[in-house]
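Only one protein chain is missing; all other protein chains are in place.
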Amino acid sequence: MKHRLNRRQFGLGVAATGAIVVAPGPIRAVQAATPIKIGSLLPRSGYEALIGQGCQRSVEVAKKLLPDMGYAFEIIDADTESKPEVARTQAEKLIREGANILVGAFDSGQTFAIAQVAEQNGVPFVINIGSDPAITEQGYKFVFRNFPTSIMLGTNGLSRFNDLFKATGATPKTAVLMHVNDTFGQSMLKGINALMPKLNLPFEIVETIAYDPQAKDLSIEVAKAKAAKADIHMVVTRLNDAILMTREMVKQRYEPMGVISPGSPGMYQTQFLKVLGKYAEYAITNVPWLDPRQQFAQTFEAAFKKAYPDEICDIDAGFTFEGILICADAHKRAGSTKAEALVEALKATNIKDRVMLGGAIAFNEKGQNVNLPSAGVQNRNGKPTVVLPAENAELKPVFPVPGWSRRG
Amino acid sequence: MRSRRFPIVQRRAAAALALFVAAMLALPFFVNGYIVSVLVVVLFAAYFGQAWNIVTGFAGQLSLGHALYVGLGAYISAALFTHYGVPPWIGMLAGVVIAALVGGIIAALSFRFRVGGVYFALLTIAFAEFTRILFDHFNWVGAASGLFLPVSSLARTDVLLLRGSPVMFYYLLLGLTLGALALCHDLLRRRIGYYWQAIREDEEAAQALGIDVFRYKVAAMALSAAMTSVGGAFLAFYENNLYPDTVFAVGRSIEIITAPIIGGLGTLFGPILGAVVLTTLGEAMTSLSSGFTVNGLKQWCYGAALLLIVALQPAGLWPWLRARLGLGAVRR
Partner (left out) sequence: MLYLNIIIAGLLTGAVYGLMALGLSVIFGVIRIVNFAHGEMMVVGMYAAYLIAVNTGLDPVAALPLVTAGLFLLGYALQRGLINRYIARPEHEQFLLLLAIATIITASLLMGFGPDARSVPLDYAYDSFQLGPLLLDKVRVLAAVGAVLGVVALWGFFRLTRTGKAIRACADNQVGAQVVGLDIKRLYAVTFGLGAACVGAAGCLMLLLIDVQPYIATDYTLLAFIIVILGGLGSMPGALLGGALVGVTEALSGFAVDPSLKSAFSFALLILVLLVRPQGLLGRA
């Protein structure tokens, strides 16, 4: 039977069309209120699973906290399985599933793969954690990073050393540097070697010791470090090796003025503090951290603590949360989920109320946020605490640190 | 009459192959980017599997360190491109030469010293691991920091410089895989193929018959290494970043051999079928478990699938499937 438009239907149609034409305001509001689909990629299985699952906790907190602040978004979670090939296919999959923006991915190799997919498909990508400088040097238009490059980490981390010595009046003359021999460790090493002459640090590195990231036993390395008889012990580690190394230092009775990291994971992480107990105290890591003076940081930390009372709200937690915040904020300002609009909004990002230490979140022409200073974070009373810079500190730094045998 | 020269089974097999090739050629037009990227993974697995199949499936020498040749091919072509601008197709040749030499030397040393079977397998692992650690300290290729290829505007498709979208790589790899299939098919029908199979079945008897066992075993290894390195070069230009710990890893060597073993060691189509089955299984698992994360479930199912194959169909899935489809085996 042929469908014939009857008078009532025609009338209704005219009315509807009229309504839409006459009222563009509410319709546009509907479009802006269309939640943005954020594709979140993290290594939740595979050898980086521990970190990935930790970061995922922040994503969960973001899902609950941010909508109350007026952001409209939906997060699609994906697992990169700690492998670049999987990161690539999962990024493609997220885009097929309608992700308007991607965020991730902790590991530089996986992040690089995702960046390529994002760039190829014209989908914006916000890097929450990933320090390889090369990623923002490729001339990508769709990639933005809110995390320091290893060069920035090295520079900012090393300059905190001077602040530490000034604040405590103790000045070491020599240092031994122990670093993990992987991508991260080597790029930090390069950075440190390049920066040492430029930063006027009072000490010189007398011995550099590289070790295998898979090492189960660091007794040889620590023995070598002890034999160097340096004043301070500088480290670039990951988590398990930090634990192994500290244990060996205690066993071998190696007591430098302090153990300081110019910007690497390990010594501030939950597992480190839990396993080593009193021997984890006084370790210093110079790394971006949550700003104790920022209201938003306190709100976020409280929400995080409530959901995960046994976990430390650390740098990874903070930056993962900021990654989601940046995506949601760009969407709010753009008023659209279209890629071009989002990219323009991202370029204009200027978030003052943030979680991490530093000025407002903003990106330079390469898509990199260059304003991410390192705080001096010292383990005190079982919690990593900001001790530098003085304006943001919660406690005064302790240096030189008490010997192992004198730990309460 | 023609039908006597080309028995029904062979005609059917040829028709099936033609159908398969046509389907693979047409596929990218019908599926989205995600599926294409998954298919690229399948083709890499299929190609590496075919290369490995030559030394282990045809000649019977178990090599567990094939990641070595992937790495050599990848690093050499990538380093030449990054440092001297050498186009990948030429850099690939350098990789082939070096990989063939390395494979040949490893084989020659081992077989000259009568290291065979399990010991040979362990030797291949040792060489791969040694090279991995060496590259971790090799500054010219970026050492442990990794080697990054300069990535130009990705909208461009440049076959000469291997810059382009997954679809371009899909077709290149498809060509490579089909080329390998043709090569293996040809080799099996030649004297060298028969010698290899004889060596595999009973090395002493082959020796007694006058076959220069040493020479053919080394040749198998050299060819397999060379072919693998070509795949490695493509891998470098597809992924655009290389780290020794992922490229030379034992895990990769093991990944390379699972597809051909599941598909059917020593068969022509086995590695391709194995690659398809394994990757599909992997992606299916990822999709199924995307709602909830049970860490390790995917690996568990993977292991269970391997166990089932070994227990029920140790010759691999392809011989079974081939019989089912009536494509028969005129020869293995």
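Letters A and B mark the chains as written, and numbering starts fresh at 1 in each.
FYI, a contact is a pair of C-beta atoms (placed from the backbone, for glycine too) under 8 Å apart; a residue touches a chain by one contact, two chains touch by 3 or more.
Not measured: the values here are computed from a predicted model.
J.: Out of B:V167, B:V250, B:L281 or B:L321, which residue would touch the omitted chain in the full complex?
T.: Selected residue, touching the omitted chain: B:V250.
J.: Which of these touches the unseen chain: B:P150, B:G296 or B:G326?
T.: B:G296
J.: Sort through B:L25, B:L62 or B:L321 and give me the one touching the missing partner chain.
T.: In the complete complex, the chain left out is touched by residue B:L62.
J.: Out of A:K251, A:R293, A:K338 or A:K396, point to the residue that touches the absent chain in the complete complex.
T.: A:K251
J.: At which residues does chain A meet the chain that is not included here?
T.: Given the touch definition above, chain A has residues 45, 47, 49-50, 53, 181, 209-212, 214-221, 223-224, 227, 239-240, 243-244, 247, 250-253, 271, 275, 279, 404 touching the missing chain.
J.: Given the full complex, what residues of chain B touch the hidden partner chain?
T.: That gives, for chain B, the contact residues 56, 62, 64, 109-110, 113-115, 117-119, 121-123, 125-127, 129-130, 133-134, 136-137, 250-251, 254, 258, 261, 265, 294-300, 302-304, 306-307, 309-311, 314.
In this text, only the chains that are shown with their structure count from here on.
J.: Can you give the whole-Å distance between the Cα centres of chain A and chain B?
T.: 37
J.: Provide the residue numbers of chain B that touch chain A in the complex, in ascending order.
T.: Against chain A, the touching part of chain B is residues 32-34, 36-38, 41, 136, 143-146, 148, 150-151, 154-155, 165-166, 239-241, 243, 245-246, 283, 286, 290, 293, 295-296, 298.
J.: Over in the complex, which chain A residues touch chain B? Could you list them?
T.: Touching chain B from chain A are residues 44-45, 49, 53, 77-79, 81, 83-86, 88-90, 92-93, 95-96, 108-109, 112-113, 116-117, 119-121, 132, 134, 138, 181-183, 185-187, 190, 213.
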